[in-house]
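Before any comments, here is the structure.
Omission of a single protein chain aside, the complex is shown with its protein chains in their original locations.
Order of writing sets the chain letters: A and B. Residues in each chain are counted from 1.
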Amino acid sequence: MVDIERANQEAVERFLNSQPVLVGVGRALDVIPGMTPKTILHAGPPVSWERMSGPLRGAIIGALIYEGLAKDEQEAIELASSGEITFDSCHHHNAVGPMAGVTSPSMPVFIVENKTYSNKAYCNMNEGLGKALRFGAYGEDVIKRLKWMEQVLGPAIKDALEIVGEIDVKNLQVQALMMGDECHNRNRAGTSLFLRQIAPGLVKSSLPKEDIAKVFEFINGNDHFFLNLSMAACKATADSAKGIKGSTIVYTMARNGTDFGIRVSGLGERWFTAPAEKVRGLYFPGFGPEDANPDIGDSVISETIGIGGFAMAAAPAIVQFVGGTVKDAINYTQSMYEITIAENNAYRIPYLDFRGTPTGIDIRKVIETAILPIINTGIAHKNPGVGQVGAGLVNPPMKCFEDALIAFAEEYNIE
Amino acid sequence: MIKEIVIKKNSFFDSVMLMTISREVKNIEGIKEAVVVMATDFNKETLKNVDLVNDEVMEATPSDLIIALKGESEDAIQTAKDKVEEMLTKRTQAQGSEYNPKTLEMALQMAPDSNLALISVPGMYAAEEARKALEAGLHVMLFSDNVSLEDEIKLKKLAQEKGLLMMGPDCGTAIINGVPLAFANKVKRGKIGIVGASGTGTQEVSSIITRLGGGVSQVIGTGGRDLKAEVGGIMMIMGIEALINDDETDVIVLISKPPAKEVMEKVIEKAKGTQKKFIVHFIGADLSFAEKYGLETASTLEETAFKAYEACYGKIAELPYEEEVRIDIEKIRETLKPSQRYIRGLYSGGSLCDEAMVLMKKKFSKVYSNIALTEEEKLPSKDQSIKHTVIDMGDDEFTRGKPHPMIDYTQRVERIFKEAESEEVAVILLDVVLGYGAHKDPASELVPAINKTREIAESKGSNIVFVVALCGTYEDPQDYKKQKEELEKAGAIVATTNKRAVEIAMSIVEA
C-alpha cells in the first residue's frame, strides 16, 4: 500500500520550501501558457457560459469589450454564447484571479517564479474596490481603467522591477503577517511593503512624472493591490505540490461563483466540485444577504497554503471587516491546526508566540473531524456590474472532500 | 396544530444539554412537543413516534442537529425557535473565551502533560475515544454506557498492558488525587482507598466516611461489569495493586455487586497477605470466603464505611448526628389506613437500589423490581409496581433518550404521583444523591412533589410517608444540611444512610 504519511510529508515540504519571487510583468497572451487571442480565463473550476453566475458573466462581457472583440453588452453576450471563445479555468494555465478572476489576452500579469521548484504562476493586477471587472462590472470607467492598467501601470511596474530587481514575495507576506495582515482580506501592510520596494524603481524609470505619480496614487489608494501578487505567490507554492503519488493534501481550492472545487495532490488534475455556498458576513450599507452571489474567486489559494483565514489570528483587525470577535479570529486559526499536517516555517503568528500557520490541508482530517477550512473572502453582488457588497467567512462544501476521499480510495485500490 | 422541523447540518451538541433545551422549550406556552436531538437512528425513531419526521430528517446524519416542534400557533413556534437558538448560542459564547479542540489529538497538542481522559460521549463512539486515549498514554475514566462487553475487555486488556487505569465503561464515580470525576462527592482526603464497581455504592461509602470525619486517598471506579467472569476483574485487581503500593493508603475498601465466583477468588487472592487492612463489601454476596482470608467484611454500605473508618482512625467516638432516630414510628403509623401496607422505592442509584432490595428481602418474602434479585420478582412492566417494589430509575430502560434521574427529577416526580394514587402504598422511599454532576438543588424538585402528594392523600383522609436516603457530604455544592432541612420541613423523614432509610421504611409498614 502507498505510504500516505510520507507522500503528505513530501507535499507539505514542498509548500514550506517554496520560494515565490516576482520576476517580471508581462502580457497575458505572451506569458501565460496555452493562452490564445480568443481565450478568456476565469476563477474556480471550469464552468460553461450557461452555468456562470452573474458577476462572472459580467466580467466576461467586460473582458470581451475591453479586448475589442465585442462593441457592447449585446454583442459580447452573443459572442460568449457562440462557442467561438474558449473559456477555461485559470488553474489550467498556472494562473489565478480574485473574484471572477477573468484574465484576457491583453491584460498585464505578474509573473512569479517558485525558485525552489522552477514553476511559474500568474495573476492579473488589482483594479481597486467598488465597480471593478472582477465583480462583474463592465461600464465605461471599468474598461477605461483596464486600458490604463495595460498601457501605464503594467509597463511601469515592469520597468521599475527591472531596476530594483526581483522581489521576494514570500518575504513580503511574512512581514505583512507580522504587521496585522492575513494576506487575503487584509492587505494594507503588504501593499505598503510592496510600494516601498518598487518605489525607487518607479522613480528611476523613464516614464513621465505624471504617470509615475498616478501609479503611486493608484497603488496607495487600493489596500488590496498586494492581494493579486500574493495570490500568484501562493499559486506558485501550491502547484509545486501537485501530483505527488499517495498524497491526500489539497493543493487547489477555487470558486467560480457557481461551484467550489478542490484538487488533491495524489489525484492530479481532477476537480471535486459542489455548489458554492453563501458567505456569512457583514454587508456594506444598503446591501444584504439577498444581494449576495455565492462564494467566488481564486483568492482561496491563500488558505490552501496556510495564510488568509488560516492566519486570522495574525490579523485581529480583520474582524471589523468580516464580523465576529478577536477571540473568534484566534479560534479560527486554532481550529485549522486540526485539519492540517504542518506548521509553517515562514508564515508565523505573533500572538500565538510566533507559531507557524496551519499548513497543508489533509482531506482525511477534514472528513474525520468534520472541520472545514475557513476562508476569509469578499462578497460579490449577484448581478453583474454592481461590485463588492460585503465581506465575511465561508467554508467549502463538505461534499468536495467526501468525493475526493472516495475517489482517493478508488484510485489507490483501497476498498 | 403546526409542525416545524429545522435541521442544522454538522452542529454537534452533547445530549445532556439538548435534553435541557428540549425540556425548557416544551414548557413554552402553546408548545405541545419539542424534540431537540442529534439525528441518530435512535432519535429518528423517537421523532417518528411523535410524528415529527420528514425525508430530510431520515437523511440527516448523527452530527446534524434536529429541532422538531409542534405548537398551537406560529407565534409559539417562533418563540420556541428563538429559545432554542438562544440556548444554543449561550453555550457557544460561554466557550468563546478559549479554544475547545475538536479532537483528543489536538487537546494533547495544547496540553501535552494531560494525564487522564474523562470520556462521556455517546456509547457508539466511546470505545474508540477510550482506545485513542489509552494509546496516547492517558489514564481513562469512561463514563459512557452502552459499550459492548467485547470492547470493554479489549480496552481493559490494552490498559493492563500499558499499566493505565481504565475505569468504566459506565463508571459513574471516581476521585483521583482528591479530584472528583463525573458524579462524585466532595470528600476529604485521608488514608482510605476505595475500589468500587458500583457508582452510588461508592458515593455512599466515601460520603459517610467524610461525614464521620475521615477521608479517602483514592477512589477508583471499575464499571459495573468488571467483576464478571468475562472481564475477570482486571481493573479491580489493578486498583488493589495500586492502592497496596500507595503510601497514602492504609485501608482498602472493595465495593461491588456480587462478582463471578472465580473473579472473587482472584480478587481476594490479591488482597490477602499485605500489611494493608481490607474491608470487603459485595452487596448481598456470601462473604465467608473473604473472611477465611482474614479480610474484614461488611453487609451494608453503612457498615462498610463505619468499619473502614474504625480500621483507619480508631473507634467512632459518637455516632454522627442522626435526627431520624427520634422519629415516633407509632405516631406515623396511626396516620395510615390499614390498606396501606407497601413500600415503593424509587431510586436513582443502582447500588442503593440493590442494597434496599437485599435489606428488604430479610423481612419480606418478595421485593419486586425492574432489576430484581430473582426472576419471579421481576416486574412485568417497569411502569407498574407490585406490592413491595423498589425500582432503579437510573437503569437503561428508564434513561434511553432521557436524562438520568440523579440530574433530572422529572421522571421520578411523575412516578411519585403515580404511586400515590394507590390505596396500598404507605411509604415512598427515595434516594437523593448530592455531589458534582448531580442536580443542583434536589429539594426544589421534591418539596413541591411531596406537598402535592400529601394534599391528595389528605383529601382522601389518609397519608403517604416519604423516606429519603440523603447521600452526600456537608461540603457538597448542594449544601447537605440545607437539603435535609427543606425535605424535613416538607414532612419527609430524611435518613443519612441508605440502610437507615430502608429500615425506617420497613418499620413503618411492619405490623
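Quick note on the criterion: a contact is a pair of C-beta atoms (placed from the backbone, for glycine too) under 8 Å apart; a residue touches a chain by one contact, two chains touch by 3 or more.
Note that in this section contacts and distances are computed from a predicted model.
Engineer: When you check the chain that is not on display against UniProt, which of "Sulfide dehydrogenase (Flavoprotein) subunit SudB", "DNA polymerase III subunit delta", "FdrA protein" or "Beta-barrel porin 2" does it turn out to be?
Structural biologist: "FdrA protein"
Engineer: Where the complex has a chain not shown, which of B:S73, B:N146 or B:N245 is the residue touching it?
Structural biologist: Checking the options B:S73, B:N146 or B:N245, the one contacting the hidden chain is B:N245.
Engineer: Out of B:P405, B:G437 or B:G472, which residue would touch the omitted chain in the full complex?
Structural biologist: B:G437
Engineer: For the full complex, which residue in B:L52, B:I66, B:L88 or B:A133 touches the chain that was left out?
Structural biologist: The single option touching the absent chain is B:A133.
Engineer: So one chain is hidden, and I want to know which residue out of A:I4, A:M107 or A:C123 touches that hidden chain in the complete assembly.
Structural biologist: Selected residue, touching the omitted chain: A:I4.
Engineer: Going by the touch rule given at the top, which residues of chain B touch the chain that is not shown?
Structural biologist: Touch with the absent chain occurs at residues 10, 12, 14, 16-17, 40, 61-64, 91, 95, 100-104, 106-108, 110-111, 113-122, 125, 128-129, 133, 138-139, 143-144, 162-165, 176-177, 179-182, 217-218, 238-239, 241-242, 245-246, 248, 436-437.
Engineer: Which chain A residues touch the hidden chain?
Structural biologist: 4, 248, 364, 367-370, 398, 402, 405-406, 408-409, 414-415
Rule of thumb we're sticking to: only the chains that are shown with their structure count from here on.
Engineer: What's the distance between the Cα centroids of chain A and chain B, rounded to whole Å?
Structural biologist: Whole-Å distance between the two chain centres: 56.
Engineer: Touching residues of chain A toward chain B in the complex: what are they?
Structural biologist: Contacts found on chain A: 325, 327-328, 330-331, 334-335, 337-338, 368-371, 398.
Engineer: Help me check something: in the complex, which residues belonging to chain B touch chain A?
Structural biologist: Touch residues, chain B against chain A: 10, 12, 63, 96-97, 99, 101-103, 105-106, 109.
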